[in-house]
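Input: one structure, supplied below.
For this depiction, one protein chain was excluded, whereas all remaining protein chains were kept in their positions.
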Amino acid sequence: MIDKVLVANRGEIAVRVIRACRELGIGTVAVYSSADRSALHVRLADEAYLLGPPPARDSYLRGDKIIEIAKRSGAQAIHPGYGFLAENEGFAHAVEGAGLIFIGPRSSAIAAMGDKLEARSTVTAAGVPVVPGTEGKGNLQDGELIAVAPEIGFPLLIKATAGGGGRGMREVRTPEEMPDLLQSARREAEAAFGDGNVYLEKLLLDARHIEFQILADSHGNVIHLGERECSLQRRHQKLLEESPSPFIDEELRSRMGTLACTAAQAVDYLNAGTIEFLVDKDRNYYFLEMNTRLQVEHPVTEFVTGVDIVKEQIRIAMGERLSLTQDDIHLKGWAIECRINAEDPAHNFVPSTGKLDQIILPTGPGIRVDTGVYPGFEISPYYDSLISKLICWGETRQEAIVRMRHALEEYRVVGVKTNIPFHQCIMDSPQFQAGDFDTRFIEEQFSLEESQNGKHKLPDIAAILAVLVTHREGQRAAQIVRRGDRDTSNWKRMGRWERMNH
Amino acid sequence: MIDKVLVANRGEIAVRVIRACRELGIGTVAVYSSADRSALHVRLADEAYLLGPPPARDSYLRGDKIIEIAKRSGAQAIHPGYGFLAENEGFAHAVEGAGLIFIGPRSSAIAAMGDKLEARSTVTAAGVPVVPGTEGKGNLQDGELIAVAPEIGFPLLIKATAGGGGRGMREVRTPEEMPDLLQSARREAEAAFGDGNVYLEKLLLDARHIEFQILADSHGNVIHLGERECSLQRRHQKLLEESPSPFIDEELRSRMGTLACTAAQAVDYLNAGTIEFLVDKDRNYYFLEMNTRLQVEHPVTEFVTGVDIVKEQIRIAMGERLSLTQDDIHLKGWAIECRINAEDPAHNFVPSTGKLDQIILPTGPGIRVDTGVYPGFEISPYYDSLISKLICWGETRQEAIVRMRHALEEYRVVGVKTNIPFHQCIMDSPQFQAGDFDTRFIEEQFSLEESQNGKHKLPDIAAILAVLVTHREGQRAAQIVRRGDRDTSNWKRMGRWERMNH
Amino acid sequence: MRYLATVEGQTYEIEINGENEITVDGKPIDVDFIAVADHSVFSLILDGISYEAYVYPNETEVEVLMRGKRYPVHVEDERQIRLRQTSKDSVADTGEFLLKAPMPGLVVSVPVVMEQEVKSGDNLVILESMKMQNELKAPRDGRVTRLRVQAGDNVDQNQVLIVLE
Partner (left out) sequence: MRYLATVEGQTYEIEINGENEITVDGKPIDVDFIAVADHSVFSLILDGISYEAYVYPNETEVEVLMRGKRYPVHVEDERQIRLRQTSKDSVADTGEFLLKAPMPGLVVSVPVVMEQEVKSGDNLVILESMKMQNELKAPRDGRVTRLRVQAGDNVDQNQVLIVLE
C-alpha cells in the first residue's frame, strides 16, 4: 500500500503529481533547492524538505539525499516526474534497493531503453523498424563515427546516448562539420547527463514526430492511448503537441499502436511510457526511442481519452490491474498543448528570468493550465525555461485551434518575456491550420518576422499606443521631479524653522 | 446569418458569451457602465461602447441604448446573459421589433413563463404538478394575500411575480409576520424588477431544488440535458450546484426530464431554458418556475454532457437544428460548481469591495474557472457579488469533491474577502459528502463555526503565524521610523548647509 | 522578542530569537517562514510540514485563515503585556450606539427621523449593496440623536449613518 509519495521533481510536473496523489488520498512530500523555497510544489505538498543549493547537481540530482528524505519522512514511493532522475537507471535501482517503490518502469527497462543503442537493437529484434544509424555498434570514438557517417548519409544527427529533450543533439549537413559538432554535442551531453557518449542517426526529411502513449501493469496488460503529434520543434525541443495527429487515420493508429505495445513488451515494460516514431511522407514509420517516464505533453492524451495518466501510474505502482482495456480507449475531440517558456521569441529566444509581477490566466470551458509558477514567484536561471503548459480541447481540431488562439491572447504575463507571441503566430499560420507540416517546419518554413506580414497588421495602433505610453511615462517622471521640488522646499522651510529656533 | 453579437451584460457571463461567439467566428460587441471600463468583458470583446453611469438602471438596464448600439455597430443579434434584461419581455419584444435577433426565447414565452402566476397555470394545464399557492389568482393585494395564507398553510413563501434569484422573496412562519414581510418583499421586488407584485407559495420542507436544462430549436425539437442539484442555498441564493444530483436515478431523471420538455413545449419554447422543480423526500416533484434564459450554473451540465450550451444557444438563434437527439445525451462523471462571491463569510457575508491585489487561480486537470475579474481589477459595489465560478469535474462525485477541496485551497484572492472558506467548510461536511441535504441545509444544519470544530484544527500553528506576521510588521514599522529619523537628520543637515550658505 | 498569542481560549508564549528560530512555551522550534505573492498569504514550513494561510492583522486581533478555518488570534508584545499589567480598563460605557454601514452601498430609505424613539429590531436604514437590500436594525431601544444620511446617499463601509442614545 502507498499512503505517502515523495515527488522528486520541481515545477509544473511536481505540482501535477502532487495533485494526482491528493485526489487519491495519498500524502505528498516535496523536495526543493534553496532557489525554490517559494515554489508552487513546496506550497502545495503536505511536507517539504530542502535538498541543497540551486544547481541541479547539488539538489534535484542528489538521488542519495532524496532516498534518505523518503525514508525519513515515511514515504513508500518516489515519483520522478520527467527530466532530472526520471530516466536514471542507477537511481531507480537505488530506490528499489532501499525498499521503496519507484513509480515508473523497472530499472532493467530503463537501462534497456535508456541506452539508445541497446533500445534500437532490442526493438529491431522484436520486429519494429528503426531509423538507420549506428545503433548496435557500441560507443564509438570520434574517428569511427566520422568514418561511418558517409554510409548513413548526410544530413544526419548526432544524438546523446543517454539523452533526451534535444540536449547533446546536433545536426550535421556536411562531413566537414563532423569534428566540431561531435565535440560540442559530447560536451553538452556530459553536462546534462554525465555521459558524453553519442551515436549517429539518419536525418529523415519531410518526417513527422509521432509518439504513442502506453500503459503497462504488473499483470502483463499493455494498452496504448493513441498518438501525440510532436513535429513542431525548435532546436529539437518540442514546442507544441496535439492529439490526435492530423496525419494519422484509424487504421494507421491501430497498426502503430499495436507495434508500440510490442516494443514495450520487448523490455517487459511496466507503468507509463512513450514510444516515439518518425513517420515519413509515405507513411513509413520508424522507431526512434522509448521515453521510460511521464511525458511533458501527457495532458493532450488525457483530454482526448479521459484517462488520468498520473493516477494510472500510481495505481500501477500499487500493483493494481489496468481498469481499462484497449477497446475502452476512444479519442474524443482534439487537444493541443502549447509549452509556455520564459524566453524572448523576438530576441533569439534568450531565456528570461526575474519576478513574475503579474499573471492573468486564460479561463473558460475547454482550457487546462498546468503550471509551476504563480504571480509573485521569481524565475531563476537554474532550471529549464518551461513555466507552464496551456492545453485546449475542442470538439474538432478547428475549434481547439480557435480556442488556443484566444487563450494565448488572454494569457498575460508581466515581469518576464514568454514565447506566447510565437505560439500565436503558429496558430495563425495557414500551414499549421491545414495540418501541413513536418519536424523542419518551425526552423525552415516558419518565420516569426514573415508571419507578422499578415492581414491583421496594425502599425497605426502600435504607434498610438507607443506615444500614449511614452507621454504617460513622461508625465509621471515630471511629477516625480515636481515632488522632488516640493521636498526641497520642505527642507528649506525646515531649515528656516531650525534657524529661528536655535 | 449572424456575424456580430452584442452581449448585453457584464461580469463572468458576458465573458462566457464572448468566448462562445469568438469560437464560432462571430464578432462581439460589449457594452459597459463607466465603472466597468477596465472589466474583462470590455477587454475581450472586439468592440466596446459606454452605456452610462454605474447604476444598472442607467447602464445595463437601458434597453433602448443597447438596441441603438447594436444597430449602430452592425450587430444582428443580442445575447442578454442572465439577470439585467435577460427575462424582460419588453426588451425581448423591442429587440425583435428593431429587426434584431434575441438570443433566447420568443418574447411571448418570456411573458408566459416570466409571470410566475401565468406560468403555473400554463404548466398545470399541460399536466405538470405545481407547488400549492396563489397561482392563477391574479395579482392580489396584501389583504387578500393575508386572507388566503392560512389555506396554503405555514410556513409559506412570499415570492416576487417578476422575480428570481431570491430577490423579493420572504419566508413567513406565522400569520403575524405577514404584513411586514409583504411590505419588504414588495419593496425589494419593486427595486429589483420594477414590479412590486408578489404571490404566495407553500414552503416544502425536506425538499430539494432540482432543475432540468432544456434546449429547443425552431424546428420543434426539444431535448433535456439532465438535471442540476441546486439545493445548497443561502437566503434563497444558490451557492453551489452539481450535476447529476445524488438524489436522482436514471428512471426519475427520464420521467422528470420528459416532463420538463412538456412544460417547455406548453409555451412553444425556443432556445435554452431551465425548468425548476422541488422534489420532496418521497420523490414527489413539483414545478417551481421556468428560467427563460441561460443559468449561472450551466457549466456543470456542460462538463457532464460535453455540450456547449452557449454555442447551442447561438446556433439555435441562427435557425439551425439541434445536432443532438435525446439519445445522444449521457451524463459522464460528476461536476460541481462553487460560486465565488466577494463577501466575508466570517462577518455575516457582508459584500467586500476594493481592488483585487492578487489572484492565484487553481489549475490542473478537471478544473474550469469562469470569471469576470483579474488581478488589478476593482470590485465596485454597484453589481452583484459573484466574481467567478469554480467548476470541478471528476470521474465520480467523490473525486469531484476532493478536487474541489484542493482547488478552493489553491485559489488565493488578496484584496477582497471571498466566500471560499465557506465552500471549503461545505466540502468538509460529512452530510454534503454523503449527499444528504435539502434546501434548508445551509441555514439550519450547517454552521461555519461548528464546522471549525473538526479534527483538523491547528490553533498552535495559527498562533505561531499570527506572531510571526505581527513581529514582521513591527520590524517593518520600526524601519520606517528609522528612515523617518534619517530624513529628519537630512533636514537638519540641509538646514545647517543653508545657514552656512546664506 | 516575546509575545503572548491567545486563540480559542488557549494562550501560547512565543519568543522570536532569530530568522528561523522561535520558542513556543519554552520549546525551541525551527521555522521557515515566507510571504507568498508579497502579502497576506504566508507559507510556513515547520518540522517538514508545509502550512499556508492568509494572515490579516487588524487593530484588535490577527485573523488567520487556514484551510478554510478562521482563527482570530489575540497577540500582545512585551510592551503591551506590561501596560496591561500596570493599568486598568478605564473606558466608560458612553451609552451611545453608532450605526455604521456594514458595507459600501446606496441608502434606499431612512424610515426614522431625529429624536424619534425606536425599539430594538426597528429598521433604521435600508441600504442597497450588490443588488441586495439590507435592513439595518436597532440593536436595542433608544432615541435617534444624530442622523447623518438620507435616501440617495452613497456611503462607504464603516461610515456612521445614525447615532442612538
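First chain written, first letter: the chains are A, B and C, and each begins at residue 1.
As a convention for this text, contacts are C-beta pairs under 8 Å (C-beta built on N, C-alpha and C of every residue); 3 or more make two chains touch, one makes a residue touch a chain.
These figures come from a predicted structure and were not determined experimentally.
**Student:** What are the shown chains that the left-out chain touches?
**Tutor:** Looking at the complete complex, the unshown chain comes into contact with A, B.
**Student:** For the chain left off this view, which of A:Pro132, A:Pro246, A:Gly306 or A:Pro421 is in contact with it?
**Tutor:** Final answer for the missing-chain contact: A:Pro421.
**Student:** Out of B:Val42, B:Ile152 or B:Ile314, which residue would touch the omitted chain in the full complex?
**Tutor:** B:Val42
**Student:** Counting contacts across the full complex, list the positions on subunit A that touch the omitted chain.
**Tutor:** Listed in rising order, the touching residues are 56, 167, 184, 187-188, 191-192, 342-343, 346-348, 350-353, 357-358, 360, 381-385, 408-409, 412, 414, 420-425, 427-428, 448, 452, 454, 456-471, 473-474.
**Student:** Going by the touch rule given at the top, which residues of subunit B touch the chain that is not shown?
**Tutor:** Given the touch definition above, subunit B has residues 30, 37-38, 42-49, 73, 374-377 touching the missing chain.
One rule holds for everything that comes next: only the chains that are shown with their structure count from here on.
**Student:** Take each protein chain as a node, join two nodes whenever their chains touch, and name the resulting shape: line, ring, star, complete or other.
**Tutor:** Shape of the chain contacts: complete, all pairs touching.
**Student:** Just grab the chain with the largest centre-to-centre distance to subunit C, centres being mean Cα coordinates.
**Tutor:** A
**Student:** What pair of chains is linked by the most C-beta contacts?
**Tutor:** Comparing chain pairs, contacts are most numerous for B-C.
**Student:** Between subunit B and subunit C, what distance separates the C-alpha centroids? Give it in angstrom.
**Tutor:** Inter-chain centre distance comes to 29 Å.
**Student:** Listing for subunit A: what residues touch at least two other chains?
**Tutor:** Where subunit A meets two or more other chains at a single residue, that happens at 44, 374-376.
**Student:** Where does subunit C touch two or more other chains at once, residue-wise?
**Tutor:** Answer for subunit C, listing residues that touch two or more other chains: 36-38, 52.
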